[in-house]
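Shown here: the complex without one of its protein chains, the others still in place.
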Amino acid sequence: MSTATLPSTETEAHTHEHHHELPWYRKYVFSTDHKVISKQFMLSSLFFLFIGGAFALFIRWQLAYPGTKIPLVGSILPATWVTEPGSGIITPEFYAQLLTMHGSIMIFFVVIPLALGMFGNFCIPLMIGTDDMALPRLNMWSFWLVPPAGLIMMAGFFTETGYATAGWTSYPPLSASIQLPTFTISGQTLWLISVFLVGFSSIMGSVNYVTTVLNKRAKGMKLFDMPLTVWALFITAIMAVLGTPVLAAGLAMLFMDNFLHTSFFLPDNLVTNSKYFGGGQPVLFQHVFWFYSHPAVYIMILPLMGIVSDVLATFSRKPVYGYKAMVFAIAGIAFLGFIVWGHHMFQSGMNPLLGTTFMLSTIVIAVPSSIKVFNWLGTLWRGNIKFTSAMLNALAFVSMFIIGGLSGVFMASAPVDIYIHDTYFIVAHIHYVLFGGSLFGIFAGIYYWYPKMFGKMLNEAWGRKHFYWTFVTFNLTFFPMHILGVGGHMRRIYDPNVYDFLKGLGGINEFITIAAITLGFSQLFLISNILWSMKFGKKAPRNPWHANTLEWAAPEHPGHGNFDMDITVYRGPYEFSVPGRELDYWPQWEQGEAISAHHNTVAVPIENETRTFGAH
Amino acid sequence: MSSALNLSHEPVTRVRHGKFAMWAFLASELMFFAGFFGTFIVLRNTNYAAFGEGSAQLSWPLALVNTFILIGSSLTMAMCIYHLERGNNKLFRLFMGLTIMGGFGFLIVKYLEYSSKWEHGLFPGQEHHTLFFSFYFLMTGFHALHVVGGMIPMAYMFFRSYTKRGYKHPGKVETLGLYWHFVDLMWIFIFPALYLMIPYAVAGAGAHH
Amino acid sequence: MGDILHVLDMLAWFPENISTYGAELDNLFAIIYWVSVAIFFLTFGILGYLLVKYRYSPDRKGYNYHGNNLVEVTWTILPTFLFAAIGLYSDDIWERTKYSKRVPQADVEIIVLGKTFGWTFLYPGSDGKFGRNAYTDRTARHLMSTTNIFGIDSTDPTGMDDFTTENQFRVPVNSNIVVRGSSIDVLHSFFLPHARVKQDVVPGTWMNIWFNLFKTGDYELACAELCGGGHYSMRAEYKVVSMADYDTWLDKKNAEAKAARSPQSLPAAPADTVAVASH
Partner (left out) sequence: MSDDHGSIIPAYMKVFYALCAFTVLTVAAAKWMHFPESWGTTGDILHVGIGIVIAVMKVVMVMWIFMHLKFDQPMLRFFVFVPVFLFFVMSFALNFLEVWTYTR
């Protein structure tokens, strides 16, 4: 048993902490320890999840019961948000602000920071067996840009125009606010600054991840010995490094259009009374925006694909099926992700010829995605499956991603997209991939690594409750949205009852809202579980899931420096249930016969493999 | 205890962390300017005449001077890394000083250019502003910010070299050097794109401003 | 049970289709839908089977198996063919509905401008020809203003019978309607749910939109691109009428337009002077 051979770490961890004697603010606030930074990302994002979620519930109330008073909080809403003070009925303008803030917060302050910031920070150094990131100080800054950015975005509330209103996609000319005088600080300019800052944060983080993965792997760890989580984070980081700056360029230009009334995205002959110069192209912004934001949707899901692969392997006690194919599929998705951005613009007025090319490349993305799905199924095949909370969430990821991905194929077909573009079909897709995919993946990761993060076990019974409630109400909330979409219900509309052809859909809207409220409150299980277990949870053993990857070689609650022993990697990350061994797992760090990760049959000795990439 | 462990070993790729990260960051920077150039090309093609007029109003001799300044400071930067690596603090200081002066020189010329643009009413919001000048201020502005960003650590290193121990981190200088060459490199594209490639006036596409 | 099936049968929820190519789009949707349903049941079936069959049992171990290249290649190639087929078939339809060179010969041509928050239509009148305006002549764009959003050159006699309508329009049944769309402020999207038409209209550019409707009746036009607080209310109504009815209507509008604008009264502001079409 591997853990038996390890030194007891209790005392050592203590001497270690005394040794450094960092002041408290260096330990918990401006810490350079990747684990602390990871927790900071986690807490700030969960906080934003609640804000974004609360906004969503406002949206839902309005759609189900247009023009009625919002219960509970209606009477205390600020006067600018409601039709008249105390009425509790939100205005159309505020509705637009709500959906903009909901989308922006969920994407820029919840999923990206969780997927890339939290898991990137936590998993990479531990899973490659090193003490910290390559550049810890840079890492600290990559977190500390996020809270100010969040505050800046929320500060839109104090401007005259309120929050940004142009949707999370913020297409000009609507987002160029030319009717405002120059040098106005509006919700939109703050939005632009804020997103610029989080973008910079993810660039800094990603630069660090790329360097760390390539430079700091433990002795003996080839690239193809890395767990899929690390692979996925690594490739995602590359995408972020290359994609984010393009968005930043677009934001800079849009900022100038807002603040100085330049006209990068404003054409001649806009019939307005204000002064601007013309000559620009509105559709150009969409190109620049989606050049980043399509890759960004993969930034939001690839890390979770890696995590889910690890969780599935661990709890079905089986190697990941087709490890190498999985790596190539991730790389393939990442590459293709950069050449499909136009599928958001089929109806935007770009050249239809481009529509053809983007449609074909988009449909091709379904191929690496299917490879991943089938390999996950293959991983379960002949396993010995334990339904822990982490596993349940991982399975939900797989199944919900299938649904969300399939609805993606509808939209990828440009002629079909003519009708469903900008309807609730898209909203259903968004939430199936982002909530059903990313967020379930994030939950899986949290349940899986919580013991290593906090040294305590989460309460399993509550975890399951959280899962079942979430899974059921999630589907009740978002599946009917497909139907709304097929019925022609446009997205981003304040009151569907204006249209005769939408009159029959009110019942569905109501149903969705009730489910959504339940869904929102189901999240309280998660939050209370996290907070309660930090203090009162059972103490976690070193390797609670009997997993193979290196983070489980670290002490129960690793301190600065992570490991209490030298790490050498002897085999791939997924040697579960090796025949002839008593234990059904075989950690990467445990000495013994070496096995590589990616051969196709049972146990081939390492001598037959040529070590290529960066071996020591 | 962690000091006894060998977790933080030699970089696997044999490229220092800082340098590696800088290259990754430069890839990012390349994409940042790629976004500007991408839109620039499109809008130049659709506002052919206006871009021609705007471009003709810029002062290419000043920009030419600036090009030489930047090339020169790139050279001195390369030199100062060379000398610091060989432990020659004096020559390091000399070349670092020259590089900083290059940066200052560049900014001064830029200031002259900008103030003449201000006088001619070419700033955003002023009457003769056109889309071309939006690009001009966008690209040269971000470039100038990059220059300033490079000069701050340079100044730090420069003043540290006056302390008793001198400045002892050739690695950091090398990393900064990469950045500085990148700034030079971007200028090598910006210079012809804005100042020299004046679109031919094409008949029929009359100017609208 | 029947009700549940109805809810799950997504195809039943489409609003009635009234355009010629709409049937093709719906059909393509249905094809992808049934393929997806099949994939759904396939994958979920396998998943459910695996989860039940291989659930935890203390006296069993997992299987140390890393995968098989042949299997891997198979399940790469099969979906590739499937998706390639969907892609190629889709492209065929796409070209026919959207490519500019495939826009058919117009029986009726209309210009539409979106503005916050409404739609204005310009009809060429009974001569079927537009006069000089911002669409027909790029150099007339400088005439565009808040009172003359189409940039109509009122000195051009061809445009004498051109008339506008607000938030309402009419088209004849069984004819090729070609709409040239643009916007005067922000992006809007010209969405005819029943006709399966959607096209963003972009200020500064003219979009080609075309359709051919086979059923008469009253329908709605919606805006499908967020354009501000009033986005939800940017609605218009349209009537699909028989050719004969359409002609009578045209004549009536022409008479009105001519009466409102004698050739001498120079800077005409059509949007203001022309009475809104009464249906």
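A, B and C are the chain letters, set down in written order, and residue numbers restart from 1 in every chain.
Here, contacts are C-beta pairs under 8 Å (C-beta built on N, C-alpha and C of every residue); 3 or more make two chains touch, one makes a residue touch a chain.
Note that the structure is predicted; figures quoted are calculated from it, not measured.
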Query: Per the definition of touch given earlier, which of C:F40, C:Y56 or C:W206 contacts the omitted chain?
result: C:W206
- line: Which of B:L26, B:L62 or B:L94 touches the missing chain? It is B:L26
- line: Of the candidates A:N351, A:S528 or A:Q591, the residue in contact with the absent chain is A:N351
Message: If I consider the whole complex, including the chain that's not displayed, which of A:I339, A:M457, A:I514 or A:M534 touches that chain?
response: A:I339
- line: Against the hidden chain, subunit B presents residues 13-15, 20, 23-24, 26-27, 30-31, 34-35, 37-39, 41-42, 45-46, 60, 64, 67-68, 71-72, 74-75, 77-79, 82, 85, 177-178, 181-182, 184-185, 188-189, 191-193, 196-200, 202
- line: Contact residues on subunit A toward the hidden chain run 242, 246, 281, 283-284, 287, 291, 338-339, 342, 349-351, 353-354
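Rule of thumb we're sticking to: only the chains that are shown with their structure count from here on.
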Message: Counting only Cα atoms for the centres, state how far subunit B is from subunit C in Å.
response: 47
Query: Which whole number of Å gives the spacing of the CA centres of subunit A and subunit C?
result: 33
Field: subunit B residues counted as touching two or more neighbouring chains
entry: none
- prompt: Which positions in subunit A touch two or more other chains at once?
  reply: 268, 280-281
Field: Of all residues in subunit C, those that touch subunit A in their complex
entry: 7, 10-11, 13-15, 24-25, 28-29, 32-33, 36, 39-40, 43-44, 46-47, 50-51, 54-57, 60-69, 71-72, 75-76, 79-80, 83-84, 86-87, 90-91, 93-95, 97-100, 115, 134, 141-142, 144-146, 149, 151, 184-187, 189, 191, 193-194, 196-205, 207, 219-220, 222-233, 235
List of subunit A residues in touch with subunit B within their complex: 12, 15-16, 19, 129-132, 134-135, 138, 182, 203, 206-208, 210-211, 214-219, 241-250, 252-253, 256, 260-264, 268, 277-281, 284, 287-288, 291, 560-567, 614, 616
Message: Please output the residues of subunit B touching subunit A within their complex, sorted ascending.
response: 1-2, 5-9, 11-13, 15, 17-18, 20-21, 24-25, 27-29, 31-36, 38-39, 42-43, 46-47, 50, 124-125, 129-131, 134-135, 138, 142, 208-209
